[in-house]
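For reference, the structure discussed in these notes is given below.
One protein chain omitted, others in place.
The chains carry the letters A, B and C, assigned in the order they are written, with residues numbered from 1 in each.
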Amino acid sequence: MGKRILSAFAGLAAGAALFAGGAHAEESVEVLHWWTAGGEAAALNVLKDQLEEQGVTWQDMPVAGGSGVQAMTVLRSRVTSGNAPTAVQMLGYDIQDWANEGVLADLSDLAAKEKWDDVVPKALQRFAKNSDGQWIAAPVNVHSTNWMWANKKIFDEVGVEGEVKDWDELIAVLDKIKEAGYTPIAYGGQPWQDATVFEAVVLSTGGPEFYKKALNDFDPEALGSDTMKTAFDRMSKLHEYVDPNFSGRDWNLATAMVINGKAAVQFMGDWAKGEFLRADLKPGEDFVCQRFPGTQGTVLFNSDQFVMFQVGEDKRDAQIKLASAVMSPTFQIAFNKVKGSVPARTDVPGDELDACGQKGMKELAAANESNQLFGSLAHGYGAPSAVKNAVFDVVTAHFNGEYTSDEAVKALVEAVSAAQ
Amino acid sequence: MSAGGEGVRLGAGSPFWRAVLYAVLLVFAVYYLLPLVIMLLNSVKPLSEIRGGNLLALPKVWTFEPWHSAWSTAQVGVQATGLKPYFINSFLMVFPAVAISAALGAINGYILTKWRFKGDSIVFGMMLFSCFIPFQIVLIPMAKVLGTIGLAGTVSGLVMVHVVYGIGFTTLFFRNYYAAFPTELIRSAQVDGAGFFRIFWRILLPSSGPIIVVSIIWQFTNIWNDFLFGASFADFDSQPMTVALNNLVQSSTGVKEYNVHFAGAVLAALPTLVVYIVSGRYFVRGLMAGAVKG
Amino acid sequence: MTATSNVTTEPVLRRSSGATALRRGLQDWLPRIVLAPSFAVIILFVYGFIVFTAYLSMTSSTLLPRFDFIGLENYVKLFKLPNWWIALKNLAIFGSLYIGICCALGLFLAILLDQKIRGEGILRPIYLYPMALSFIVTGTAWKWFLDPGIGLDQTMHALGWASFHFDWIKNRDMAIYTVVIAAVWQSSGFVMAMFLAGLRGIDTEIMRAAAIDGAGPWQLYRRIIIPMLRPAFLSAFVVLAHMAIKSYDLVIALTNGGPGRATEVPATFMYSYTFTRSQMAIGAASAVIMLMMVASIIVPYLYSELSAERQQ
Partner (left out) sequence: MGFLEISGLTKSFGQTEVLKGIDLDVEEGDFLVLVGPSGCGKSTLLNVIAGLENPTAGEIRIAGERVNELRPSERDIAMVFQSYALYPSMSVAQNLGFGLEMRGVPKAERETAIQEVAEMLQISQLLKRRPGQLSGGQRQRVAMGRALVRKPQVFLFDEPLSNLDAKLRVDMRMEIKRLHASLGTTIVYVTHDQIEAMTLASRIALLKDGILQQFGSPEDIYDNPANLFVADFMGSPAMNLVPAEVVEKEGEIGVALKQRANGALFLPAETRAAGPLKDWLGRTVTFGIRPEAVTDPDAADHKAGRLVEAECRADLVEPTGADTYIVTHLGGKEFTARLRANSRVKEDGAVTLAFNMGRSVFFDPKEGTRIA
């Protein structure tokens, strides 16, 4: 009888092993990403179809949540177990961190063949290549974070014409909106959203040089400067214009407030545009897109990239096909139309994009030329995650009233140096 | 007020107090039911009604489209498969994991109570302590182990992980239950000629109904609801239902289809709900039989 | 059975004693042999990993484990982090309220349900079912319900109670209490079931004796019955304490640590430092501290339990 139990166990285990064992004979790529929402997923489908035409199966490994937080955890366990996915959606310094672990695949041959060096902005290349200059990632798009989105009807009502040029104008506009009985700012109180607004405010307050020194190079002097204190003061000022229910709100719900006319403006990256378009609003007519007041001419960027991990020889060919497909103009356009971003390639025509998109593309190219293209701290292009999150902590704590501006400046310097 | 003759009641007999008693119990029933009601109500409303309306209002238009969508057409990844395929993954993982961990717990409990040896309580104490480790800390080393033994990204690997971290609880349950099981029965069976396994199989196991139910409920709900291990150790083709639900609900861009989310959440919860409702009475009985014992 | 043995009418007593002794020895060891795999698995996957984590906490690991030894530096860093102190403070608030309220409410409901209630069969599963659901499932519903913009607050206003105000989840000072509300919702029914089981296990003769002695219902419960539920209290305490310390899903689903970082707890702290902030060593250090906290609760309990048992 005892033997029967044992053999029952054995049977169970064997059965479980059978389920897992289905080998994949044909070429395939496994892609870890967090694009599970309808639009993005549909855009990825373009990529999937392209690959399947070439006989490569797409094995989907979506892990949503917290802009990739969960996905990065999963990635760690996958890499540790020696079972890395073929490609992983990743941002900024994370790519460099993984490159330093020596687990990424080299795409240089493909890049040379397809001349990626010529078509991808230099600021982006810094993140898509490892320290030896080898290509390790295929950038999908370029997002820009220092945008302001406004409800045109409310702007018309309170008499805003043309661009809001600088901080003072912004405050004047916000006051007018408040008087008119609207919530001036649609705000989502999550650390990364706080930081997205904060970096725009810093850029607007201190200018491009200061932004680079403070939030890309983390110069302690800049971090502890009076300019930084002013930036914090301005954050406190903005706090006066948000509704009491802001904390924890998802960014798309905040966008919805602008769309529905409950609130007037939102400071958010260009992905917010997708929400407006899906609600059948027209740029320029129903909603306004402009740079965060005082940051015109400068672009804070963020780019989704597919990082390629070292895989077995048998999967290498498929991986190259995937990288090539990601960089293909067809996919870049198709995807970015949906996503609200602009293509990572500067050589693709922008005609298919909407007015805001074309504007964005033009500004990106200009900023690339004039070296006014900086990595967005809030999205992992300003600092490695330890430092990034240390800044988040301070900004969020300050915005929620835990610190005064003076305290915040001090805390910022300390937190950054502790995390470095 | 004095207690009634046949047992003890608070405010026995007085209709007023009985009414208060029932009222209080009902208020708490509402408290416990509220989230489920919110989920159910909003899973049968069209999205427009959710946006505009009261979350506790009854639907003006009843629609079961969200349920259909969550089950088979919602966008969970690149493919719009709904939650359906992930259910199968979950079941493939849950059944063997529950069966093996309960079986091991049963035999461990049997040994630790009926075949005691020097140091057995230390062994038990160490096994019990394993119930209390935060699972986050095991992710990295476990990934390494799974990779080394070739179970990374497989259902078997997930089953193994759940068994490992379930043994502590199942052993606890069975041990407490068997501690109250008369040792003379074991001796009698020994005299009758039954060996170690046969005593377990023929004498103990047939009398273990309540505690088997408790273990199964506990393990089933824990494993079914697990997200962390499922997300970390599953492959694209073995992701369990919770990971899919998370992908459905947490997608951060685009229109949030709350009604679909709620329908998906209720779907995901259905198996555990059914287990609890069907076997709830045995659960309390099983707890009485052992798990609560000091 | 040895091959040489003659099978006669009494085969049992005719075995060569050497072989029997061996077999008997095997029989004696069999339980230990059967238990060994489970124990080995626990040693490796629990204690091995704890040692691994403890070692990790003394390295400079960031993104992935690294195996240099740098001493206790990370612990010093850890206790300098304001986030960690916030997490500890929140755990203290959350843990004590959660355990206290769950026990009180669980006991209260168990006593009420024990009054020969009609419909107990319906009420009990209603009280118990939240335990079956994870916060991945119910998190959104809770978030909605507590959100002043769409939840209870708004509902009350819609019903005409304009002065009703419930915005705790958005309030830095109150948010941790909303976490308690949801956590109590999930576990108190389970605690109720434990107490109910305990109540049902009490000999009714004791209650009758007390009633004859003139104890009123209040005194009866306070003086006789509740003290007899001590084992149920202990079990409940242990289960709740470990759930409080491990409460991760709950906080993530409800507030994600916010507003600001007002609801950060050690579990979320550990996760975020290990996995999202790439400061694995600090995460490991916080995990070691968490384990110490768990051990400080569980080990004395286990010790008293097991030694009490041995005395019996």
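Everything below uses one rule, namely that a residue touches a chain if its C-beta (ideal position, glycine included) is under 8 Å from a C-beta of that chain, and two chains touch if they have at least 3 such contacts.
Just so you know, these numbers come straight off a predicted model, no measurement behind them.
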* Structure fact -> Checked against the full complex, the residue among B:V76, B:I203 or B:A263 that touches the missing chain is B:I203
* To do: Name every residue on subunit B in touch with the hidden partner chain.
  => 182, 184-185, 187-194, 198, 202-203, 206-207
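By definition in this document, only the chains that are shown with their structure count from here on.
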* Pair of chains with maximal C-beta contact number -> B-C
* Go ahead and note the Å separation of the Cα centroids belonging to subunit B and subunit C. => 14
* Geometric centre distance via CA averages, subunit C-subunit A, whole Å -> 37
* To do: Hunt down the residues of subunit C that sit against at least two other chains at once, touch-wise.
  => 64-65, 271, 275
* To do: Could you list the positions in subunit A whose residues touch two or more of the other chains?
  => 66, 73, 76, 80
* To do: Going by the contact rule at the top, pick out the subunit C residues touching subunit B in the complex.
  => 27, 30-32, 34-35, 38-39, 41-50, 52-53, 56, 64-65, 109, 111-113, 115-117, 121, 123-134, 136-138, 140-142, 144-145, 150-151, 154-155, 158, 185, 189, 193-194, 196-198, 200-201, 204, 207-208, 210-211, 214-217, 220-221, 230-232, 234-235, 242, 245-246, 248-249, 267, 270-271, 274-275, 280, 284, 287, 290-291, 294-295, 298-299, 302-303, 305-306, 308-310
* **subunit B residues touching subunit A - in the complex, by the definition given at the top** => 75-80, 92, 96, 99-100, 103, 107, 139-140, 142-144, 146-148, 151-157, 159, 195-198, 200-202, 231-233, 235-239, 243, 246-256
* Structure fact -> The residues of subunit B that touch subunit C in their complex are 1-3, 5, 7-12, 21-22, 24-25, 28-29, 31-36, 38-39, 54-56, 104, 107-108, 111-112, 115, 117, 121, 123-142, 145, 164-165, 167-168, 171, 179, 195-196, 221, 225-228, 242, 245-246, 249, 258, 261-262, 265-266, 268-269, 272-273, 275-277, 280-281, 283-285, 287-288, 291-294
